[in-house]
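With one protein chain held back, the other chains of the complex are shown just where they sit.
First chain written, first letter: the chains are A and B, and each begins at residue 1.
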Amino acid sequence: MVNHHGARDAALQAGRRRQFARAARVLASVLVLVLSPVARAAAAGERFIVMASTTSTEQSGLFAHLLPAFQQASGIQVRVVAVGTGQAIEMARRGDADLAFVHDTAAEEKFVADGFATRRQNVMYNDFVLIGPADDPAGVAGRDVVAALQKIAASGAPFLSRGDKSGTHAAELRLWKRAGLEPSGLKAPAYRECGCGMGPALNMASTLNAYVLADRGTWLAFRNRAALKILVQGDSSLFNQYGVLVVNPAKHPHVKNADAQAFADWVVSAPGQAAIASYKVGGEPLFFPNARP
Amino acid sequence: MQTVFESFELALRLLAAGDPQLLQIVVLSLKVSASACLIGALVGLLLGAWLAVARFAGQQALVWALNTLLALPSVVVGLLVYLLLSRAGPLGSWGLLFTPSAMVLAQSVLVIPLIAALTRRLVLTAWREAADPLRSLGAGPLTAAILLLVHERRALLTVVLTAFGRAIAEVGAVMMVGGNVLGVTRVMTTAIALETSKGDLALALALGLVLLAVVGCINAALSLLQAPHSAERAALV
Partner (left out) sequence: MEAPALIRLRQAGVRFGAIQALDAIDVGVRRGECIALVGANGSGKTTLLRLLHGLQGCTTGAREVPAHVGRLSTAGLRCAMVFQRPFLLNLSVNQNLNIALWLRAYPRQERLRRAGEALERMGLVALAQRPARTLSGGQQQRLALAIAWSTDPDVLFLDEPTANLDPGAKREVEAAIAQLASEGLTLVMSTHNLGQAKRLASRVLYLENGRLLVDAPVDQFFQDRLPASAEQFLKGERSW
């Protein structure tokens, strides 16, 4: 007779399935165990809000100066996610941030009009400057930025645009329009778009010996200047206004509206405005508070 | 070149000074990538081994998909995970965006295809020899896959280390889903990206050297752990 392995082999199948089910459960609990300490490290019972802001503001170093003061006063940690203005507003629109701190008034007003914030508030301003090679091949040095752009276009000297829907990019396009020039009419090598932040744009401009529009804050904190310098400043059309937008809880109920509003209120009030004014690089203030009282 | 020399000096000073902020960033990088590799190993090793061993309809398609995913850029993975975790997305209510957990998730997605594809190659080679013997002993596909994983454990360690290298060196995914928030989701690579964009190239390069030094120490420690065992095996032959 054959050995009686039949029943055993059948039981084997069932046993194996139980073993695998057990293993799967163990796996799942290991996964949870692994993920939770990492998540807990983040949450840790801290009170925080997520603020979408721009790379230029972050890179100027303002937040490292400003936010600790706010945290001291309120106990709220402000987590800054620094992306381009376009992306920052998109983040706020999706409800991934509790508030936005950007510098594109037109886009901010649209945000409010679409109901994603109840209002926008002025916080501070600085100015844009036209940076270019020290030898100034297009001869633009002076106080008139519109004329400078026309000279650059005429001379065919290279110009670098951020091309990333940032506040700076929006300002640049407005200036080209005022100069009566269509930037799309200009092309490489004369007009290049890098689709990048202010810092990388300055890096590229210094390599290419190109003209570039920058905000004063980033320029002052920038360390790789090579042969670049400020060529045009002080023109009133170079005025760069920063605003704060608190995301409307009616659109995104989960946002931390009270804490976000606390920050907005603080930054337009006396202590916040004073903190902004006291931020200097090389003895020079980068931003000028101008919140309406 | 000046920048490069500067950065070596700066890297040494950074390592010697033991700046707490730098330490926090290094530790977070290690935690995130190690967690991602652990998850990646659990999923990828099994997936790869099973794909090598099992026979079913659509298997070739799955292998093709796996090999294609190897070319997935980290920034695309970051974007996909961002859309998944965004408030407007399906998992938005979990509130994981801009936390280290999101970074672990994104890096796991990145390394799973890598681990699975490499494991599949390894196990397939072993399977050519092992298929008949294991089947003759009564092992089904899943059991055979696990036995071969145990059988090839030394080579698979290298696979996991490769995945760890890929994870800790990537910047696109963690930048998108982490947001590079100081003290919370800033890791070595995003810090390097930030310093580069600020124009502080020497510091950026120095941080890069610190990253290499840290990973180098880990690899050294691992080979020291394996050394006595290798010597023993060499003596027996």
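Following the convention adopted for this analysis, contacts are C-beta pairs under 8 Å (C-beta built on N, C-alpha and C of every residue); 3 or more make two chains touch, one makes a residue touch a chain.
Being a predicted model, the structure only gives us computed values, none of them experimental.
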item	value
Sole residue of B:V4, B:A65 or B:L137 that reaches the chain not shown, by the stated touch rule	B:L137
Listed residues B:V63, B:L80, B:L124 or B:L147, member touching the removed chain	B:L147
Positions on chain B where the hidden chain makes contact	129-130, 132-139, 143, 147, 150-154, 233, 236-237
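One rule holds for everything that comes next: only the chains that are shown with their structure count from here on.
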item	value
Approximate Å spacing (C-alpha centroids) for the pair chain A, chain B	28
Chain A residues within the chain B interface of the complex	9, 12, 16, 20, 27, 30-31, 34-35, 38-39, 41-43, 50, 55, 59, 64, 79-83, 94-96, 196-200, 202-203, 221-225, 252, 254
Residue numbers on chain B that touch chain A, as the complex places them	28, 31-32, 35, 38-39, 42, 86-88, 92-93, 95-101, 104, 138, 140, 142-143, 179-182, 184-185, 194, 196-201
